[in-house]
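Missing here is one protein chain; the remaining ones are kept as they sit in the complex.
Each chain carries a letter (A, B and C) given by its place in the written order, and its residues are counted from 1.
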């Protein structure tokens, strides 16, 4: 158990005391000053003290049960406007008002986004902090409303302070320094990000696009800085090859859906020769899942072939040199099955599929050896997926997905999945049951 | 009773239907499209249809009493995070989520600000709309949080689209066209406004400042476009002679307090020779109140003098030519009494006094014939007040005001008020009782 | 003769002394300081002193004849690079170096533009100032090179400081205050101006465009602020109805030619529905010229009709009420003749025709009662001209104009001119001879 010095106790008590005072402040100008000092005392807490601070925040700033019950009773007896207003006031945790006021301090928004990041990281150990997370998420969703965001194009003219954040944040296909970045911002690439007026120089989410001839099947050529630059007016496809959420503290405040559609709209206006909008996407957990099915696969119809394959797959660098016989003809159907059949509840199990299909895209193609980086091999045996956005169909596709849980895939994908059904049929069913 | 055509009924039903659908939308991108169309169908309603729409909005989108009561019971039995979250979800009117989603549409924020304006105007006739107002105010206060506002200087380099709004909105001392405006933005004047990123070209509040030698006692010279321009580096006072809230739909979302202090800070940085920051303020309801005291005043100690004065005051233009004997010596003490003694609850009765004293200013001086415009004569017999902001004292003054309800005034004002006490003492007491 | 005080003499001498010192300065930083003080002493001169200053500037800063002759001899004997450089140095008036250095001072460019304006105004009285004008024009043409100018759209979002300049400068169709201006910047209008980085907030030239259905024949409806606004996407013509050069000091540094073509290009990009680009132009000196032909006209073929017409034209407001018989059938052919046949040297006599035809436009149509304002009646009996710019033909038309002096006009204009030939044939010939 952590030991706690007297000075810790004191600093936490002081910070909490200022929070209380801040909530009580009347007169908005003075509460701006109080917000500044309250924020400062919170930011001065060290890790241990901050944990205690969060404990207090979760414990002491929630609505009083008795008051809530009484207000609910009044309202259920007479649902009049005053009773409703009173009920809402009583039910809303004062934490929310506290956060609203902290937001007035310079740097307040950034500090609250960061606070939520810390709360989220600590949640597994501190389940009671969940009320803090609830309140912050509620407010941040309101403040980071789509209406307040601006889409900006990122290119080599952009400020270095923003560009270095791209290098820092990009997680799907890591950026190897400034030369790599410059290639990703060359004439045949596009990059767009959402910004919020309160978080200057801080992208919230960004997307990287390659302008290509034909839909890219492999990601390594896109990432190779020596790849020749294509004249943008000769390109006919826009390939979205990376989407990165930058702010952990904004988890659950989704921007990605807007982003892709707005970017597609911008690109169509800028480059009328672009006919197709597609992704080149990872399949993050395919390998993990498939290894979990080893027993079922090796004991089924093609059990022998699978057994031989699994042995080869155990070797590092199995894909170098001679590819193991049957690798492609076994793994590709399995991947198609995984993406189209496997569910988590009613929705696709794969998070990337869920995202793009939910946006109205269609699963178009699977690419063997699409990503041969160690990361790519580890995620999905190097297989990548293309999801295609047809702008005049996305709305309808989205409806089918939401209302009928339809997973839209091209015929070739569907056929692949059919081949895997005998080997894996129960896996999907099993998942469905457990969901 | 208003008659209502079938097409009206239909359009309202359709708008409400879209609202319901918008709330149900999952997937934020599609709800952006839905937000656009919902907003459009609301904006297309004519006046009568809009009233019905508000009726439905007030009636149908509030929390269900039974659900509320049950959630409150669960919470009061076990105030756990999930129970709290559930309680909040149940208690929050879906109207709020509706408004949040409408805010995603282009022009959404402006439309909601305008919606609240219409709701506020209709409240006296439609008291049940208050729940709409409550929800909008709650959201607008969050979205127009001080942290999201930017202070901008307005001068003759500013866009005409903003400048014409000043002409339109200025209510304290009307702007008589572009020549008048240009004088108010000349080298010895300053004008600042708060803007919100979502309301381009729309000032939320603005303040007009004159740089003067000595604190101005009269407003007409400040407003006269022929008044010679003072070199700003020769000025030693900044006189705030007009503050205008521009957006009726943001009533109760206060900006003024921040504004004055931030402007004072800016001015001090720009012009180190400015030593004093003071207002030249109206006393809006002095005349109305004093006429209401006619009986008491004419029957008291100086009854005779008051009677004679009241007779003169009945005449239009009483102040032109020979001022009636005793006018100043009776009215000035009464004004001092009105500002310092008269209360509404614990606070000053006069709204302007309440605002500046609450901000930490001090009532410094009263000015006879400070505003001889018809408007000024009608508000306060032409008397104006100077409130002084001493930047290093405002914090302390604010505390005294909030905690001890102290009305801080200069000794000379205090003495004036003492003279009026015998005539009016019970008036203040009466008010206090009724509060 | 003007008397000149001793202090005048002193201030001129000092200013000229500083000019000399400025030229001698080595080290550019110190000459920047010297430029500032030299400029200040020039700007402090009053009208009389400034005249003397210009006299000295014209007299004393020209190249020395003997030196010039010697350098020319050396160069003609041996046209080597050093001899050429030396020749140029000797021939260039030091005035030019003086102006270049003055240009380094803050506000230097604006002061030199203004200086040239004053020199131009004084030229008739002071012909020797022409050398100053020559030098300034030489430099200003270099500094106001097209490459340094930026085209900016002017609309209601533009700064008031720029907008008021439009009101001040517009000469073709005066702007009657801010309401008039706002109409001219409404959705169915466009306004563009050239700016130079050194003259902030100062348009060099601006053009006003109306988006219309069909080419406008009359200017009054365009100028009427009550004219309904046309949806820009329903317009099919862009009518350039006013071009204003703003800076008298930049006379001879032409921008208009670029302006029209660049504006046409911008408009075509913004509004693909615009098919035709045309002017609605005045015919500035038609009336003056025609009155000068009274004798010839009244003694020719239609002499009787012309005599009757001239009598009516003498009356003010002759065009109100019943138009005089034959007015249109006589004046319109005469106007066509004036525009297409009358020359000044090889070029059209009419300055507006010269400008647009030289730009590659075609004279398309004449409009009876096109401008019924007093100004319009006085210039050209109210007749206006449409010149049409066909973007794919302007280059060829321009060549024909420059190389073959061809005046391109529509067939209907040509026919009109033919009708007037018998009456006026010798007038054009006479002009041609005198040229």
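Brief remarks on what is shown
To be clear about the criterion, a contact is a pair of C-beta atoms (placed from the backbone, for glycine too) under 8 Å apart; a residue touches a chain by one contact, two chains touch by 3 or more.
On a predicted model such as this, the values are computed, not experimentally measured, just so you know.
Just so you know, the chain we are not showing touches A, C across the whole complex.
Remark: the omitted chain is touched by one listed residue; of C:13, C:398 or C:419 this is C:398. Annotation: of C:108, C:203, C:249 or C:324, C:108 touches the absent chain (contact as defined above). Within the complete assembly, C:127 is the residue of C:127, C:177, C:374 or C:422 that touches the hidden chain.
Summarising the interface, subunit C meets the missing chain with residues 26-30, 32-33, 58, 62-63, 65-66, 68-69, 71-73, 75-77, 79, 81-82, 84-85, 87-88, 91-93, 100, 103-106, 108-109, 127-128, 130-131, 134, 138-139, 141-143, 145-148, 197-198, 254, 257-258, 260-261, 358-360, 395, 398-399, 402. Counting the whole complex, the residues of subunit A in touch with the unshown chain are 156-161, 163-164, 177-178, 182, 201.
Just so it is clear, only the chains that are shown with their structure count from here on.
In this assembly, the chain whose C-alpha centre lies farthest from subunit A is C. Measuring from the average of all protein CA coordinates, the nearest chain centre is that of B. Here subunit B and subunit C face each other with the same set of residues for the most part; over half of the interface numbers are shared between them.
For the pair subunit A and subunit C, the distance between C-alpha centroids works out to 61 Å. Put simply, the C-alpha centre of subunit B and that of subunit C have 52 angstrom between them. Contacts with at least two other chains are made by no residue of subunit B.
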